[in-house]
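What follows is a structure written as structure tokens; I'll ask about it next.
Here the complex is missing one protein chain, while the rest keep their positions.
After this line comes chain A, so read on.
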Amino acid sequence: MASGAALRIDGLSHRYGKTVALEAISFAIPQGASAALVGPDGVGKSTLLGVIAGAKRIQAGQVEVLGGDMRDRRHRRAVGPRIAYMPQGLGRNLYPTLSVVENIDFFGHLFGLAPHALAERRAQLLAATGLAPFPDRPAGKLSGGMKQKLGLCCALVHDPDLLILDEPTTGVDPLSRRQFWELIASIRADRPAMTMLVATAYMEEAEGFDHLVAIDQGRLLAAGPTRDVIAATGAAHLDAAYVALRHRDDGVTPPPLVIPPRTQHDGAPAIIAEGLTRRFGDFVAVDHASFRIERGEIFGFLGSNGSGKTTTMKMLTGLLAASEGTAELLGRPVQAQDIATRLKIGYMSQGFSLYEELTVRANLTLHARLYRIAAAEVKPRVDAALARFDLAGVADALPGKLPLGLRQRLQLAAACLHRPEILILDEPTSGVDPEARDGFWRLILELSRQEAVTIFISTHFMNEAERCDRISLMHRGRTLAVGTPAEIVAAEGVDSLEEAFIRQIARAEPESTTAAAPAPVSARTRQIPLPGFVQRPLAFARREMIELIRDPVRLAFAFLGPVFLMITFGFGISFDVDHLTYAVLDRDQSLESRTLLENFQGSRYFLEQPPLYTEADIDLRLRSGELKMALEVPPDFGRDLLAGRKPEIGVYLDGSMPFRAETIRGYVDGISLDYVETRLSSTATGVLPVSVQPRFRYNQDFKSVVAIVPGVFMLLLMLIPAMLTAVGVVREKELGSIANLYVSPAGIGEFLIGKQLPYVLLGFIAFLLLAGLAAPIFDLLPKGSITALALGALLYVAAATSFGLLVSAFVRTQVAAIFAASILCMIPTVNFSGLFYPTSTLEGTGRIFGMLFPASWFQTISLGVFDKGLGFAHFLPQLAALAGFALVFLGIARLLVRKQER
């Protein structure tokens, strides 16, 4: 790269609705440099990194990455394999059920590495990151630090020229953090040409980078070599320099945070935990935690992600039952159902757990009301909270659109609204910039010192831990130390809390310190064995497959559901209507009327009920649903009959279900013909002039099973595969792993096909299972071309999964995806595809609907092969139609899914 700039940004602006994330940002970063991106809130920084990585669409401005314009799709595609992007959030780009090795392999396959090159690269990375001892551990079960190292492995597997990391060490314990940066340093030493851009919330980390980009409220504050930026402000270190930069315009520098001394309060401790333990299976999440927290004390819970902080807090709130040990809050043992105690506690969970679909004010109002604040008091209380927590300006905004810092303040406001005596705050400042964190702490100190609120707070920031009255160090569920920060530092004989913590962890876990020594990572080994358009879909497919296998409950539902339904329907649905209740109003009571009625009594279809006495009874008992039919024999029936006066027999049917009524009418016709025939033959005037002999084709015994089971195949092989894929794309959107698609060289089509393949296979296995069971259970064997049936099933399942993907691409939430898949599949399969009613009798839009949905086409194959014994050649149009549906649905889905975020 001759120009020397790996990255050049000019006038970049980005907004979400009315919120401005970036405003006319311009800077450049030379090739081979390492640059830190610092700024107050999560939104602007992540947006900037997302745009540079090609994951987000450029709204305005120029972005040039590795010598090309990122607006140009071809350049993005070409440069994609040279960029690695690790989004914000622990393990956000990882797949939690996949193991360490499988995660790395997925990215390796996606970027087209040859097997032996991948194996070599993987071994190097695992050794360098110290993950080598845990190749088979699922990513979801790794500690925060290990997750980030694995994320880095995945980012580095294809040997990128530009490495973009979004807050990689947020939420990671200090030892792992230190190891992480050592690892980065060794990689940089090995690959000096690689450019690095890292967003971070830790100023001391940022100080170690050669370049600095500082932004605030979407505007660029400063960009340039770190040393120059600090020198320009005249500050001693970056922390102060950043604060100076932010307040350059308003000239106001916030006063440093002062911690007022704690006033002693009398009385029993607010929180007591004694040997608190929680196990999940073999895994001990919290191992005998014990502490006593005085009223008004700020008690800090320090530890990395996965160290058991959250679990302990959940046990204190009663959300989780303790496996062992006891906990007391305000002198009462913790009980899940104890509403009185809940009223005195405020809780702020780690993720954002307020309603994103309600405005800030509505969320607070809901809280106030649920916390039983008197109606007249609600509005003043909410207004006061909006003012105190500086939220008045965003009162009518939706929380989802606010920066993280504001959202956390909203959560604290909600937790404090009912003036609780205890506040339990689970990492309230995670992801919040330093200045906003100070503001947050001012509020916490005010609550503790002035209102004697007991505060139990967890954090992974050392400088926050230093502000606590006492802290507890937690690691892997165990409490390593408890005391005032000064005591803990003194006990280790070091000069900082961070150092003390690192020593404690190192002692608790000797093996992890050795992992830090990085092995050399060798030169590039890219090689493409298969064409990318084959390899990439396979990479997605393999990953999806592993995830599917790791979710045995879903697999079981996918197989047992259809089997259960086939058996129920095979035995359950029948058109052989019997046990029909009827009653007789016999106004003749003659020999002839009794002979006539005997014909009905003898029928296996009818069940006689107590007789009717009046005409009004007929209506009454039919209306109540007790009778399905009423027979009325007129007075003098016998006499009229013998005299040849053709008496009339009245039959009244319950017409509320037309199919049943028609069936009864058919039975009645049959019975009266029989009666006439016997009567005629007995009076010797002759028999019926012709005899009509029905021959039931394809189903000699006229058994419902034969007609229904092939239809059940049609129904199930549509519903299940469509449901499986319907949640596919939306779920990745909701969980965030779709970012991997945005920055990978894979196209949407490759992604969709990759997602589809495992479910096509699954659907086909379900078909084999159903066909295999239909033979012994229903004695139903395919009489015709088995090839046509199997090929038809395969194409049909492909069409069904394509339809699911189409639904998935169309909707925004998983809820809507599930509902849409259900209703849109059920209506045509049940009604318009020949399951119960032959398609030749359909009318209007129903007929068109049936033609435009794959189910009716497969129904023809299923019936044709199972019942009619037809050969392969009969089904060519149907097979072609099914293949067409699969392609068209997939094609539309391809157009609906976007390769970039807005």
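Simple rule for what comes next: contacts are C-beta pairs under 8 Å (C-beta built on N, C-alpha and C of every residue); 3 or more make two chains touch, one makes a residue touch a chain; residues count from 1.
We take it that contacts and distances are computed from a predicted model.
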(request) Pick from "ABC transporter permease", "Cytochrome c oxidase subunit 1", "NADH-Ubiquinone oxidoreductase (Complex I), chain 5 N-terminus" or "Anti-sigma factor antagonist" the UniProt protein name of the chain that isn't shown here. (result) "ABC transporter permease"
(message) For a quick check of understanding: of A:A490, A:V815 or A:L896, which residue touches the chain that isn't displayed?
(response) A:V815
(message) Of the residues A:G11, A:G666 or A:G772, I need the one that contacts the missing chain.
(response) A:G666
(message) So one chain is hidden, and I want to know which residue out of A:V79, A:L354 or A:A893 touches that hidden chain in the complete assembly.
(response) A:L354
